[in-house]
Each structure stands twice: as C-alpha cells, then as structure tokens.
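Take this structure first; my questions come after.
Here the complex is missing a single protein chain, while all its other protein chains stay put.
Now for chain A:
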C-alpha cells in the first residue's frame, strides 16, 4: 500500500514535469535540458541551471560518477546527486 502510494506520488511528480526524467536515467550522448531550479550553489556555478542543455559523455565503473558536458565543459557528478536533477529529452515546455 505504502509502496503504491509512493509510486503514485512519483508519477504525479513526473506528470507535473511533463514526463521528465532524472539525469541518472538519461542515456549516453542524447542532449537533454534541465527543467527545474537546481538549488545547490556549486552545481549552479557549474552550469546546472534551468534551461541549460546537458549531454552525458560517460558512466563511471562500479556505480561511479556520471560525466556530463554542460556549457562546453565536462563535469562529473555522483549518481545520488544526478537523481535530484530533472531533465527533459525534448526541451522544456515551461
């Protein structure tokens, strides 16, 4: 029951973001757009801001970091952080 509730909540969130996924789920090489306000100042400074295009370049071994290209630079972020970044594959509708 609790599990279902969680699932429903998750879907509700996705729906709100217009079928967005998290960066952790994105596939290698496909450009995506960040769809929400990232709050972490360091991430923001690295270019993780709403509307920016981001492409995954490599996935680390042993559950290692995700290396993405953003604003013409490479940034590596761990998967837990990547889970908190919502993206859209075909651009944001907002």
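Heads up, the rule we're going with is that a residue touches a chain if its C-beta (ideal position, glycine included) is under 8 Å from a C-beta of that chain, and two chains touch if they have at least 3 such contacts; residues count from 1.
Everything that follows uses one rule, which is that contacts and distances are computed from a predicted model.
K.L.:
I want to check something: the complex is missing a chain, and I'd like its UniProt protein name from "ABC transporter ATP-binding protein", "Glutamate/aspartate import permease protein GltK", "Acyl-CoA dehydrogenase family protein" or "Ferrous iron transport protein B".
P.N.:
"Ferrous iron transport protein B"
K.L.:
I need the residue numbers on chain A that touch the omitted chain, in ascending order.
P.N.:
31, 37, 40-47, 49, 52-53, 55, 57-65, 67, 69-78, 80-81
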